[in-house]
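Let's look at chain A:
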Amino acid sequence: MDHPSFVQHAVLLSLVLFGLGTLGVFLRRNVITVLMSIELMLNGANLAFVAFSRAAGTLDGQVLVFFVMVVAAAEAAVGLAIVIALHRHKDTLDVDAFNVMRG
Partner candidate 1 sequence: MDAILFYAAAALAVVSALVVIGQKNPIYSAFALIVTLCSLSVIFALLGSPFIAVLQVIVYAGAIMVLFLFVLMLLNVKSEADAPGRGTRTLGAVAVALVALLVAQAGAVLVRAEPGPAPAFDASTRRMAEILFSPQFLYVFEATSILILAALVGAITLAKKDL
Partner candidate 2 sequence: MTPSPLVQELILAAVKVAVIIGALQGLFSLMTWIERRVLAFMQFRLGPNRTGPFGILQPVADGIKLFFKEEVMPAAANKWAFLAAPVVAVTTSFLAVAVLPYGPPFTLPRLEFLPSWLSWLWPEWLWGRSVQLQIAAIDVGLLFIFAITALGVYGVVLAGWAANNKYSLIGGLRSSAQMFSYELSLGLSFVGVIMLAGSFQIGDIVNSQAARAGGWFLGWNCFVQLPAFLVYFAAATAEVARTPFDLPEGETELVAGFHTEYSSMRFALIQMAEYINMITVAVLATNLFLGGWHSGIPWVASEGLLGFVFWGGKVAVLLFVFIWLRGTLPRFRYDQLMHFGWKVLIPVAAVWILVTATGVALKGR
């Protein structure tokens, strides 16, 4: 736990996770998988917060992680409710099918 390069490698890991989450948002066509990739991005950000909180020796980063988790929970709940409503409307969960407002 006092190994100083943990912090750097944790920040690198958070970047990798954030990047993978972004790839998931761009490349996947199922709405729920896109939501899961967004959760992956949020977790990457949480890891960066915790790593920097460790490096700085204060707890402010962890308090922010607490709030990010709460907001992510609220967002997942509302997002999944919207997904249920969308599914009820169109019976598919393909992102490309919801294009009524294009152009």
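Operating definition for what follows: a contact is a pair of C-beta atoms (placed from the backbone, for glycine too) under 8 Å apart; a residue touches a chain by one contact, two chains touch by 3 or more; residues count from 1.
Inclusion criterion for the candidates: all candidates are chains of the complex that A comes from, given by their letters.
Keep in mind that this is a model prediction, so the values were computed, not measured.
By the touch rule above, chain A in this complex touches candidate 1 out of 1 or 2.
The residues of chain A lying in touch with candidate 1 in their complex are 1-13, 15-17, 19-24, 26-30, 32-33, 35-37, 39-40, 43, 46-47, 50-51, 53-57, 59-60, 62-63, 65-67, 69-78, 80-85, 87-88, 93-94.
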